[in-house]
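For this depiction, one protein chain was excluded, whereas all remaining protein chains were kept in their positions.
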Amino acid sequence: MTTRAKKTAVLAAVMTVGFGGAAMAEPDLDAKLVINDELEMTTIVEPAPYLDGALDQVISGWHFRDAATRAMEMDDFENPAMNFVEDGLAAWDAVDGTEGKSCASCHGAIEEGMRGVRAVMPKYNEEAGDLWSLEEYINDCRVNRMGAEAWNWDKTPMKVMTAAIGVQSRGMPVNVAIDGPARPYWEQGKEMFYARTGLLQMSCASCHEENYGNYIRADHLSQGHLNGFPTLRLKKGSLVSTHNRLFGCVRDTRAESYPKGSAELKALELYVASRGNGLSVETPAVRP
Amino acid sequence: MAASKPRVKVPGSAKAGEAFTIKTLISHPMESGLRKDKQGNPIPRKIINRFTCDFNGTNVIDMEMHGAVSANPYIEFDAVIDAAGEFTFNWYDDDGSVYTASKAIKLA
Partner (left out) sequence: MTYTRRETLVLGASSIAMLAVAPAAFAATTDEEIAAFTGGAAAGEGGIEIGAPEIAENGNVVPVEVTAPGAEEIMLLATGNPSPTVCKVKFGPAAGSQRVSTRIRLAKTQDVLAMARMGDGSFVQATRTVKVTIGGCGG
(Lines give C-alpha, C1' and ligand atoms only; values in the text may rest on other atoms or scores of the structure.)
Protein backbone atom coordinates (compact mmCIF):
# COMPACT_ATOMS: atom_id res chain seq x y z
CA MET A 1 0.00 0.00 0.00
CA THR A 2 1.39 3.41 -0.87
CA THR A 3 1.33 6.14 1.73
CA ARG A 4 -1.36 7.89 -0.24
CA ALA A 5 -3.51 4.75 -0.39
CA LYS A 6 -3.09 4.32 3.34
CA LYS A 7 -4.24 7.88 3.93
CA THR A 8 -7.30 7.25 1.83
CA ALA A 9 -8.05 4.05 3.74
CA VAL A 10 -7.77 5.91 7.04
CA LEU A 11 -10.10 8.62 5.77
CA ALA A 12 -12.58 5.95 4.66
CA ALA A 13 -12.50 4.51 8.17
CA VAL A 14 -13.07 7.95 9.65
CA MET A 15 -16.06 8.49 7.39
CA THR A 16 -17.49 5.18 8.51
CA VAL A 17 -17.08 6.15 12.16
CA GLY A 18 -18.56 9.51 11.26
CA PHE A 19 -21.90 7.87 10.54
CA GLY A 20 -22.01 6.64 14.11
CA GLY A 21 -20.94 10.10 15.18
CA ALA A 22 -24.10 11.62 13.77
CA ALA A 23 -26.05 9.75 16.44
CA MET A 24 -23.97 11.18 19.24
CA ALA A 25 -26.19 14.14 19.99
CA GLU A 26 -27.00 12.33 23.24
CA PRO A 27 -26.66 12.70 26.10
CA ASP A 28 -28.32 16.07 25.68
CA LEU A 29 -27.78 17.50 29.14
CA ASP A 30 -29.58 20.75 28.30
CA ALA A 31 -32.88 18.99 27.61
CA LYS A 32 -35.56 19.50 30.24
CA LEU A 33 -37.99 16.76 31.20
CA VAL A 34 -41.40 18.28 31.86
CA ILE A 35 -44.31 15.86 31.80
CA ASN A 36 -47.67 17.00 30.43
CA ASP A 37 -46.31 20.56 30.34
CA GLU A 38 -46.64 20.78 34.12
CA LEU A 39 -44.61 18.26 36.09
CA GLU A 40 -40.97 19.38 36.17
CA MET A 41 -38.62 16.49 36.77
CA THR A 42 -35.15 16.50 38.30
CA THR A 43 -32.94 14.55 35.91
CA ILE A 44 -29.46 15.69 36.94
CA VAL A 45 -28.24 15.86 40.55
CA GLU A 46 -24.99 16.06 42.45
CA PRO A 47 -23.71 12.63 43.46
CA ALA A 48 -24.21 11.51 47.03
CA PRO A 49 -21.06 11.46 49.22
CA TYR A 50 -21.17 7.66 49.48
CA LEU A 51 -20.44 7.41 45.75
CA ASP A 52 -16.89 8.58 46.55
CA GLY A 53 -16.64 10.58 43.34
CA ALA A 54 -17.53 7.65 41.10
CA LEU A 55 -19.81 9.89 39.05
CA ASP A 56 -19.33 13.59 38.29
CA GLN A 57 -23.06 14.04 37.92
CA VAL A 58 -25.97 11.70 38.46
CA ILE A 59 -27.85 11.73 35.15
CA SER A 60 -31.19 10.11 34.40
CA GLY A 61 -31.27 7.62 31.53
CA TRP A 62 -33.78 9.94 29.85
CA HIS A 63 -30.92 12.22 28.72
CA PHE A 64 -29.21 9.35 26.94
CA ARG A 65 -32.16 8.63 24.64
CA ASP A 66 -32.80 10.28 21.30
CA ALA A 67 -35.21 13.16 20.92
CA ALA A 68 -38.09 11.01 19.64
CA THR A 69 -37.87 8.60 22.58
CA ARG A 70 -37.50 11.46 25.06
CA ALA A 71 -40.61 13.11 23.66
CA MET A 72 -42.72 9.99 24.24
CA GLU A 73 -42.10 10.26 27.98
CA MET A 74 -43.10 13.93 28.08
CA ASP A 75 -46.77 13.40 27.32
CA ASP A 76 -48.89 10.80 29.06
CA PHE A 77 -51.00 10.35 25.97
CA GLU A 78 -47.99 9.54 23.83
CA ASN A 79 -46.36 7.36 26.49
CA PRO A 80 -47.45 3.80 25.62
CA ALA A 81 -46.77 2.74 29.22
CA MET A 82 -49.79 4.69 30.42
CA ASN A 83 -52.05 2.00 28.94
CA PHE A 84 -50.45 -0.47 31.32
CA VAL A 85 -50.78 1.97 34.20
CA GLU A 86 -54.52 2.08 33.51
CA ASP A 87 -54.65 -1.70 33.78
CA GLY A 88 -52.87 -1.43 37.12
CA LEU A 89 -55.28 1.23 38.38
CA ALA A 90 -58.21 -1.04 37.49
CA ALA A 91 -56.54 -3.96 39.28
CA TRP A 92 -56.08 -1.78 42.38
CA ASP A 93 -59.86 -1.57 42.76
CA ALA A 94 -60.59 -5.17 41.72
CA VAL A 95 -61.53 -7.67 44.41
CA ASP A 96 -59.40 -10.81 44.31
CA GLY A 97 -58.85 -13.80 46.61
CA THR A 98 -60.80 -15.55 49.35
CA GLU A 99 -61.13 -12.52 51.64
CA GLY A 100 -63.19 -10.49 49.20
CA LYS A 101 -60.80 -7.56 49.30
CA SER A 102 -59.15 -5.31 46.78
CA CYS A 103 -56.00 -3.24 47.37
CA ALA A 104 -58.33 -0.27 47.88
CA SER A 105 -60.18 -2.06 50.72
CA CYS A 106 -57.22 -1.46 53.02
CA HIS A 107 -55.21 1.29 51.33
CA GLY A 108 -57.99 3.50 49.97
CA ALA A 109 -57.42 5.55 46.86
CA ILE A 110 -54.13 4.68 45.21
CA GLU A 111 -53.35 8.38 44.71
CA GLU A 112 -53.28 8.91 48.47
CA GLY A 113 -52.33 5.53 49.88
CA MET A 114 -49.38 4.89 47.60
CA ARG A 115 -47.86 8.34 47.18
CA GLY A 116 -44.16 8.21 47.95
CA VAL A 117 -44.01 4.42 48.30
CA ARG A 118 -42.08 3.80 45.08
CA ALA A 119 -39.48 6.44 45.95
CA VAL A 120 -38.13 4.53 48.97
CA MET A 121 -38.09 1.01 47.51
CA PRO A 122 -36.47 -1.36 48.18
CA LYS A 123 -36.48 -0.93 51.96
CA TYR A 124 -35.79 -2.93 55.08
CA ASN A 125 -38.93 -4.50 56.51
CA GLU A 126 -38.66 -4.67 60.31
CA GLU A 127 -41.34 -7.31 60.73
CA ALA A 128 -39.88 -9.61 58.12
CA GLY A 129 -36.30 -8.84 59.15
CA ASP A 130 -35.30 -8.58 55.50
CA LEU A 131 -34.90 -6.17 52.60
CA TRP A 132 -38.10 -6.02 50.57
CA SER A 133 -38.78 -4.81 47.07
CA LEU A 134 -42.12 -3.30 46.12
CA GLU A 135 -43.14 -6.63 44.59
CA GLU A 136 -42.77 -8.34 47.97
CA TYR A 137 -45.03 -5.83 49.67
CA ILE A 138 -47.63 -6.40 46.95
CA ASN A 139 -47.44 -10.18 47.20
CA ASP A 140 -47.52 -10.05 51.00
CA CYS A 141 -50.82 -8.16 50.80
CA ARG A 142 -52.17 -10.52 48.19
CA VAL A 143 -51.34 -13.72 50.04
CA ASN A 144 -51.81 -12.72 53.68
CA ARG A 145 -54.56 -10.12 53.51
CA MET A 146 -56.50 -10.90 50.35
CA GLY A 147 -56.14 -14.66 50.23
CA ALA A 148 -55.05 -14.36 46.63
CA GLU A 149 -52.20 -15.99 44.76
CA ALA A 150 -48.81 -14.33 44.66
CA TRP A 151 -47.93 -12.79 41.33
CA ASN A 152 -44.81 -13.67 39.37
CA TRP A 153 -42.48 -10.66 39.56
CA ASP A 154 -41.94 -10.66 35.83
CA LYS A 155 -45.50 -11.13 34.59
CA THR A 156 -47.98 -8.54 33.42
CA PRO A 157 -50.26 -8.35 36.52
CA MET A 158 -47.31 -7.50 38.77
CA LYS A 159 -45.74 -5.08 36.30
CA VAL A 160 -48.92 -3.10 35.73
CA MET A 161 -49.43 -2.90 39.52
CA THR A 162 -45.89 -1.67 40.22
CA ALA A 163 -46.34 0.85 37.40
CA ALA A 164 -49.65 2.08 38.85
CA ILE A 165 -48.12 2.37 42.33
CA GLY A 166 -44.91 3.85 40.95
CA VAL A 167 -46.58 6.64 39.01
CA GLN A 168 -48.07 7.94 42.27
CA SER A 169 -44.51 8.94 43.25
CA ARG A 170 -43.68 10.46 39.89
CA GLY A 171 -41.68 13.65 40.35
CA MET A 172 -40.67 12.82 43.92
CA PRO A 173 -36.96 12.24 44.56
CA VAL A 174 -35.70 8.69 44.83
CA ASN A 175 -34.75 8.33 48.47
CA VAL A 176 -33.79 4.80 49.44
CA ALA A 177 -32.35 4.31 52.93
CA ILE A 178 -28.91 2.76 53.03
CA ASP A 179 -28.10 3.00 56.71
CA GLY A 180 -29.12 1.03 59.79
CA PRO A 181 -30.48 -2.42 59.03
CA ALA A 182 -30.28 -1.75 55.27
CA ARG A 183 -26.53 -1.26 55.42
CA PRO A 184 -25.38 -4.88 54.96
CA TYR A 185 -27.65 -5.27 51.92
CA TRP A 186 -26.25 -2.07 50.46
CA GLU A 187 -22.68 -3.26 51.04
CA GLN A 188 -23.52 -6.55 49.32
CA GLY A 189 -25.05 -4.72 46.39
CA LYS A 190 -22.05 -2.42 46.09
CA GLU A 191 -19.71 -5.37 45.98
CA MET A 192 -21.81 -6.94 43.24
CA PHE A 193 -21.82 -3.68 41.27
CA TYR A 194 -18.04 -3.67 41.03
CA ALA A 195 -17.47 -7.43 40.74
CA ARG A 196 -16.51 -8.62 37.27
CA THR A 197 -18.62 -11.58 36.21
CA GLY A 198 -19.26 -13.89 33.30
CA LEU A 199 -17.24 -14.92 30.30
CA LEU A 200 -16.92 -11.27 29.35
CA GLN A 201 -15.55 -10.39 32.79
CA MET A 202 -17.60 -7.23 33.00
CA SER A 203 -19.01 -5.51 36.06
CA CYS A 204 -21.98 -3.16 36.24
CA ALA A 205 -19.38 -0.40 36.55
CA SER A 206 -17.68 -1.40 33.29
CA CYS A 207 -20.67 -0.06 31.38
CA HIS A 208 -22.57 2.25 33.68
CA GLU A 209 -19.73 4.03 35.47
CA GLU A 210 -16.72 3.88 33.15
CA ASN A 211 -18.51 4.09 29.82
CA TYR A 212 -21.82 5.88 30.13
CA GLY A 213 -22.37 8.12 27.14
CA ASN A 214 -20.46 5.69 24.92
CA TYR A 215 -21.85 2.99 22.70
CA ILE A 216 -21.82 -0.72 23.35
CA ARG A 217 -22.57 -2.17 19.95
CA ALA A 218 -25.29 0.29 18.88
CA ASP A 219 -26.65 0.79 22.36
CA HIS A 220 -26.10 4.06 24.12
CA LEU A 221 -24.98 3.35 27.66
CA SER A 222 -26.64 5.23 30.50
CA GLN A 223 -25.61 5.35 34.14
CA GLY A 224 -28.04 2.54 34.80
CA HIS A 225 -30.37 4.25 37.26
CA LEU A 226 -33.61 2.61 38.33
CA ASN A 227 -35.77 5.73 38.75
CA GLY A 228 -37.92 4.96 35.69
CA PHE A 229 -38.85 1.32 36.43
CA PRO A 230 -40.97 -0.46 35.54
CA THR A 231 -40.13 1.11 32.23
CA LEU A 232 -41.62 0.72 28.78
CA ARG A 233 -39.08 -0.73 26.39
CA LEU A 234 -39.88 0.11 22.80
CA LYS A 235 -38.18 -3.04 21.56
CA LYS A 236 -40.70 -5.10 23.53
CA GLY A 237 -43.70 -2.80 23.46
CA SER A 238 -44.35 -3.68 27.08
CA LEU A 239 -43.18 -2.99 30.62
CA VAL A 240 -39.86 -4.26 31.89
CA SER A 241 -39.43 -4.79 35.63
CA THR A 242 -36.42 -3.74 37.69
CA HIS A 243 -35.30 -7.31 38.25
CA ASN A 244 -35.79 -8.23 34.58
CA ARG A 245 -33.31 -5.47 33.71
CA LEU A 246 -30.81 -6.44 36.41
CA PHE A 247 -31.15 -10.10 35.45
CA GLY A 248 -30.53 -9.24 31.81
CA CYS A 249 -27.44 -7.14 32.51
CA VAL A 250 -25.80 -9.94 34.50
CA ARG A 251 -26.79 -12.48 31.83
CA ASP A 252 -25.32 -10.25 29.12
CA THR A 253 -21.91 -10.56 30.76
CA ARG A 254 -22.37 -14.26 29.88
CA ALA A 255 -22.75 -15.18 33.52
CA GLU A 256 -25.42 -17.40 35.01
CA SER A 257 -27.73 -14.72 36.32
CA TYR A 258 -29.58 -14.55 39.64
CA PRO A 259 -33.30 -15.34 39.72
CA LYS A 260 -35.68 -12.40 39.65
CA GLY A 261 -36.74 -11.75 43.22
CA SER A 262 -33.57 -13.30 44.65
CA ALA A 263 -31.72 -11.87 47.65
CA GLU A 264 -28.80 -11.04 45.33
CA LEU A 265 -30.82 -8.95 42.90
CA LYS A 266 -32.63 -7.21 45.76
CA ALA A 267 -29.30 -6.18 47.28
CA LEU A 268 -28.13 -4.98 43.87
CA GLU A 269 -31.41 -3.15 43.39
CA LEU A 270 -30.86 -1.26 46.65
CA TYR A 271 -27.32 -0.24 45.78
CA VAL A 272 -28.15 0.80 42.21
CA ALA A 273 -31.23 2.70 43.42
CA SER A 274 -29.07 4.54 45.96
CA ARG A 275 -26.74 5.75 43.21
CA GLY A 276 -29.75 7.54 41.77
CA ASN A 277 -30.98 9.05 45.05
CA GLY A 278 -32.25 12.55 44.31
CA LEU A 279 -33.38 11.89 40.76
CA SER A 280 -37.13 12.20 40.24
CA VAL A 281 -39.10 8.99 40.05
CA GLU A 282 -39.97 8.74 36.33
CA THR A 283 -42.10 5.60 36.47
CA PRO A 284 -43.18 4.66 33.86
CA ALA A 285 -40.23 5.82 31.74
CA VAL A 286 -39.82 5.13 28.01
CA ARG A 287 -36.59 3.56 26.81
CA PRO A 288 -35.54 1.97 23.50
CA MET B 1 -53.22 -9.00 29.17
CA ALA B 2 -56.48 -7.15 29.45
CA ALA B 3 -58.53 -6.58 26.32
CA SER B 4 -57.33 -3.85 23.99
CA LYS B 5 -58.30 -0.49 25.36
CA PRO B 6 -58.51 2.54 23.11
CA ARG B 7 -57.66 6.04 24.24
CA VAL B 8 -58.56 9.14 22.28
CA LYS B 9 -57.66 12.80 22.78
CA VAL B 10 -60.13 15.24 21.26
CA PRO B 11 -60.53 18.87 22.30
CA GLY B 12 -63.74 19.64 24.19
CA SER B 13 -64.65 22.29 21.66
CA ALA B 14 -63.48 23.68 18.32
CA LYS B 15 -64.28 26.59 16.05
CA ALA B 16 -66.23 25.82 12.90
CA GLY B 17 -63.95 25.37 9.92
CA GLU B 18 -60.73 25.41 11.95
CA ALA B 19 -58.67 22.24 11.85
CA PHE B 20 -57.62 20.63 15.14
CA THR B 21 -55.61 17.56 16.09
CA ILE B 22 -56.95 14.23 17.27
CA LYS B 23 -54.65 11.63 18.88
CA THR B 24 -55.52 7.97 19.34
CA LEU B 25 -53.72 5.10 21.03
CA ILE B 26 -54.79 1.51 21.59
CA SER B 27 -53.02 -1.25 23.49
CA HIS B 28 -52.44 -4.11 21.07
CA PRO B 29 -49.41 -6.34 20.37
CA MET B 30 -49.73 -6.02 16.55
CA GLU B 31 -48.26 -9.51 16.14
CA SER B 32 -46.93 -9.30 12.60
CA GLY B 33 -47.00 -13.02 11.75
CA LEU B 34 -43.29 -12.83 10.91
CA ARG B 35 -41.99 -13.86 14.31
CA LYS B 36 -41.32 -17.31 15.72
CA ASP B 37 -41.79 -18.58 19.25
CA LYS B 38 -39.10 -20.27 21.36
CA GLN B 39 -39.83 -23.62 19.72
CA GLY B 40 -39.34 -22.11 16.27
CA ASN B 41 -43.01 -22.19 15.30
CA PRO B 42 -44.39 -19.16 13.54
CA ILE B 43 -46.54 -16.93 15.77
CA PRO B 44 -49.81 -16.32 13.91
CA ARG B 45 -50.55 -12.83 12.73
CA LYS B 46 -52.92 -10.83 14.93
CA ILE B 47 -53.05 -7.17 14.14
CA ILE B 48 -55.49 -4.32 13.94
CA ASN B 49 -55.97 -4.13 10.20
CA ARG B 50 -58.16 -1.06 9.92
CA PHE B 51 -58.88 2.12 11.83
CA THR B 52 -61.66 4.58 11.09
CA CYS B 53 -62.75 7.91 12.52
CA ASP B 54 -66.09 9.51 11.66
CA PHE B 55 -67.79 12.69 12.76
CA ASN B 56 -71.62 12.60 12.84
CA GLY B 57 -71.45 9.87 10.20
CA THR B 58 -69.01 11.70 7.92
CA ASN B 59 -65.62 10.11 7.47
CA VAL B 60 -62.48 11.80 8.80
CA ILE B 61 -59.95 9.10 8.01
CA ASP B 62 -60.04 5.45 7.03
CA MET B 63 -56.74 3.68 7.50
CA GLU B 64 -55.72 0.23 6.27
CA MET B 65 -52.99 -1.10 8.55
CA HIS B 66 -50.34 -3.78 8.10
CA GLY B 67 -47.88 -5.59 10.35
CA ALA B 68 -45.31 -2.80 10.10
CA VAL B 69 -47.41 -0.55 12.30
CA SER B 70 -45.83 -0.65 15.78
CA ALA B 71 -47.36 -2.37 18.78
CA ASN B 72 -49.85 -0.17 20.64
CA PRO B 73 -50.76 1.75 17.45
CA TYR B 74 -50.59 5.53 17.75
CA ILE B 75 -52.43 7.54 15.12
CA GLU B 76 -52.57 11.33 14.96
CA PHE B 77 -54.50 13.34 12.37
CA ASP B 78 -56.55 16.51 11.92
CA ALA B 79 -60.29 17.03 11.74
CA VAL B 80 -62.61 19.92 11.04
CA ILE B 81 -66.24 20.40 12.13
CA ASP B 82 -69.10 22.75 11.28
CA ALA B 83 -71.45 21.69 14.09
CA ALA B 84 -71.39 20.11 17.52
CA GLY B 85 -71.53 16.33 17.51
CA GLU B 86 -69.70 13.14 18.18
CA PHE B 87 -66.56 11.50 16.90
CA THR B 88 -66.67 7.73 16.67
CA PHE B 89 -63.53 5.62 16.43
CA ASN B 90 -63.30 1.97 15.36
CA TRP B 91 -60.33 -0.38 15.44
CA TYR B 92 -60.80 -3.68 13.54
CA ASP B 93 -58.87 -6.70 14.85
CA ASP B 94 -57.86 -9.70 12.69
CA ASP B 95 -59.86 -11.89 15.06
CA GLY B 96 -63.07 -10.07 14.19
CA SER B 97 -63.20 -7.92 17.32
CA VAL B 98 -64.02 -4.25 16.87
CA TYR B 99 -62.86 -1.85 19.57
CA THR B 100 -64.76 1.40 19.67
CA ALA B 101 -64.56 4.79 21.33
CA SER B 102 -66.50 7.99 20.97
CA LYS B 103 -66.05 11.57 22.04
CA ALA B 104 -68.46 14.50 21.97
CA ILE B 105 -67.33 17.94 20.87
CA LYS B 106 -68.95 21.38 21.08
CA LEU B 107 -68.68 24.38 18.82
CA ALA B 108 -66.53 27.11 20.34
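Brief remarks follow.
Order of writing sets the chain letters: A and B. Residues in each chain are counted from 1.
Just so it is clear, a contact is a pair of C-beta atoms (placed from the backbone, for glycine too) under 8 Å apart; a residue touches a chain by one contact, two chains touch by 3 or more.
Everything numeric in this text was worked out from a predicted model, so none of it was measured.
Set against the missing chain, the residues A:101, A:115 or A:233 yield one that touches it, A:233. Across the interface with the omitted chain, chain A contributes residues 4-5, 8-9, 11-13, 15-16, 19, 22-23, 65-69, 215-220, 233-237, 240, 244-245, 248-249, 251-252, 288. The chain not displayed touches chain B at residues 18-21, 32, 34, 54-55, 58-71, 73-81.
Just so we're on the same page, only the chains that are shown with their structure count from here on.
Our note on geometry: chain A versus chain B, Cα centroid distance of 31 Å, whole angstroms.
Against chain A, the residues of chain B that register as touching in their complex are 1-2, 5, 7, 9, 23, 25, 27, 29-30, 70-72, 74. Chain contact summary for the complex, chain A toward chain B: residues 77-78, 80, 82-84, 86-87, 90, 156, 237-238.
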